[in-house]
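Every protein chain except one is present and positioned as in the full complex.
For reference, chains read A and B in written order, and residue numbers begin at 1 within each chain.
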Amino acid sequence: MTGVPLSWYLILSAVLFALGIAGFLLRRNVITVFMSIELMLNAVNLTFITFSYELKQVNGHIFSFFVMVVAAAEAAVGLAIILTVFKNRSTLNIDDVSSMKN
Amino acid sequence: MQLWLIPVLPLAGFLLNGIFGRRFSKAVVNAVAIGSVLLSFVWVLKTLAGLGDLNAAHTEQYFTWIQSGSLNVGWDFTVDRLTAVMLLVVTGIGSLIHIYSIGYMAHEGGYYRFFAYMNLFMFFMLTLVLAANYLVMFVGWEGVGLCSYLLIGFYFDKKFATDAGNKAFIVNRIGDFGFSLAMFLIVVNFGSLDFGTVFTSVAGKSEATLTAIAFLLLLGACGKSAQIPLYVWLPDAMAGPTPVSALIHAATMVTAGVYMVARSAAIYTHAPAAMEAVAIIGLTTAFFAATIGLAQNDIKKVFAYSTVSQLGYMFLGAGVGAFSAGIYHLVTHAFFKALLFLGAGSVIHALGGEQDVRNMGGLRKKIPWTFATMLCASVAIAGVPPFAGFYSKDAILAAADHHAPWMYWVGVITAGMTAFYVFRAIFLAFFGKYRGKAHPHESPFVMMGPLVVLAALSLAGGRLFNVPEFLTQLFPLAKEGDDIGPVVVSVAFGLAGIALAWLFYVAKPDLPNQIAATFSGLYRLIYNKYFVDEIYGAVVVNPVVAGSREMLWKGVDVAVIDGAVNGVGNRARGIGSVLKRLQSGNIRSYAAWVLLGSVFLLFVMGVMGGLR
Partner (left out) sequence: MDVILFLIFAAIAVVCGFNVVVQSHPISSAISLIGVMGSLAVLYLLLGAEFLAAAQVIVYAGAIMVLFVFVIMLLNAGAEIRHGRSLLAQVLGIPLLFTFLGLMLYFVQHMFPGAAEVRFGAFKHGTALDVGRALFTQYLLPFEVVSVLILIAILGAVVLAQKEME
């Protein structure tokens, strides 16, 4: 049985990453932007594990593990911040959160 | 011999009075100021007595001031016969004027400041006289200029006084520029500024160099001694208190130029063109200033122009080779001119501040002592024998006659004019009816004492102090035949001047006005001092000021320098205002920028860096 060429995994990872960027650039809702960031992180995880397979080491898995942990922490804190911003400004539009202007 | 004590004693007086004078009582200020100058005079006498016949110069070296490459300038003092004459004049007349000032300045503000400045002046003047090289002399030169400025502008709340102080200092600086250039030339050509070194190696230098040095030194002397073209500051300097006019602008500071020329005689005798220039400038100034003095109404201005004129005589003497005659006249002039000024001060004090002779008159009954002493000074300056001025003036005129007869005749006419204007002032002030409104009273003893001493010196000083003989070794006298002719002519001109003044101002008082009306153009020209100040203003001062304002201030300072500095600031602000658009506060645009950066990095690393 033929296997899957390695490059396909990498291409898939690249495509998912690009989708994440697209969401980050084009969406206005701050929660959706956040979810795009999670998408990007997942794409990177896939890349790590692919290379771990290729190099026949477990290090890539460990990297991914840590990425997951950090993503969890980041999600918790980030959502708390979003909640606070929503409390103060009553908007979920990322363009309205621009008091750092100039 | 401790020569340094001579200038340092007045310096100590300056420091004491300057720093603590505000808290001293008048008696203490007097004691410090007068005491220091008197002590200095006593020390001069002691030094001269101790030095014997002074055929060789006595030099004391204190410390090395400048040691740079091959130039070695030390702070050295030297005393020879010329120095001795100057020291006696400066300290002696200085003491008398200090004593006089106690009375004159008694009711003025800033009492201690006045005496502090006077002491400082004495310090610098004595440094100038004692100097053994050009640089130390220059220190004294500049210092007396500074004190002149401080004392002319003593009444600093009056604008005309401060303006006069500025004018004196600035015009002096032009002269100092010449002096500085001369010093540079001397350093380059002689390798040293020491008098001894320079004067002994004069013979080997080219005449062109020596002439250049001599002309530049002459420029300095013209500034300090108020000769044409730099005399304009001296009449305005009368804005200062009268003792200042007597000390600085009659007896001592203005004679520094003559002293310097006499000291540099070695250079001048080897540069005949410069000597000729000295003589011509001196003669022209003497004549020119005398004509202006004919028409002035302020008693101090009359004497100021007289000073300029007499200084011209001294320069004439130096220029025709009779250096000792020039110094002789310096000494006698110190006597009678100081007396004239102090006497004028006594008159002004008596009249409560009046200086215009048209408002005086008939004062000889009211202030007889002042009248008597001023009469002594007047006959001395008029050259009436056997009083002081006769001897010195005649020595100069005789030398001039030997050099070039036309100079003698111009000098004689000037002598006549001198006698005329001095006696004009005397007759207008002391004879006739009193035309003013004050209550004249005689001055106190502390003012009259110095006047009497100076009067005695004016009468007898010529015979007593035969200066040319004293200076024979330094300035050898050419033994001319005792020609009585020129002497008689000059005395005759002097007496004629006195007689003419008597005619105009005592016998026929209306005559001057008639003549003034007839020659009104000429009279106006003389009365307005030939409009020299106005000419200078238009030709020199205004263009410089306008040039500074338009070109240097607006053109260079504002446009170029400020423009560059502000331009840098504006450019930074401009760049900043462009870059600040990056900070839009919009998170998505930030993300876009991050993406741009990362794509760029990828491109660089991958394509160009070669990911293999």
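Structural remarks
Everything that follows uses one rule, which is that a contact is a pair of C-beta atoms (placed from the backbone, for glycine too) under 8 Å apart; a residue touches a chain by one contact, two chains touch by 3 or more.
Note that the structure is a prediction, hence the values are computed from the model and not measured.
Considering the entire complex, the omitted chain makes contact with A, B. The omitted chain makes contact with chain B at the following residues, 584, 586, 588-589, 591-592, 595-596, 598-599, 602-603, 606, 611-612. Touch with the hidden chain on the side of chain A covers residues 1-12, 14-23, 25-29, 31-32, 34-36, 38-39, 42, 45-46, 49-50, 52-54, 56-59, 61-62, 64-66, 68-77, 79-84, 86-87, 92-93, 95-96.
Simple rule for what comes next: only the chains that are shown with their structure count from here on.
Only residues 580, 583-588, 591-592, 595 of chain B touch chain A when the two sit together in their complex.
Taken together, the chain A residues at the contact with chain B in this complex read 21, 24-25, 33, 94-95, 97-102.
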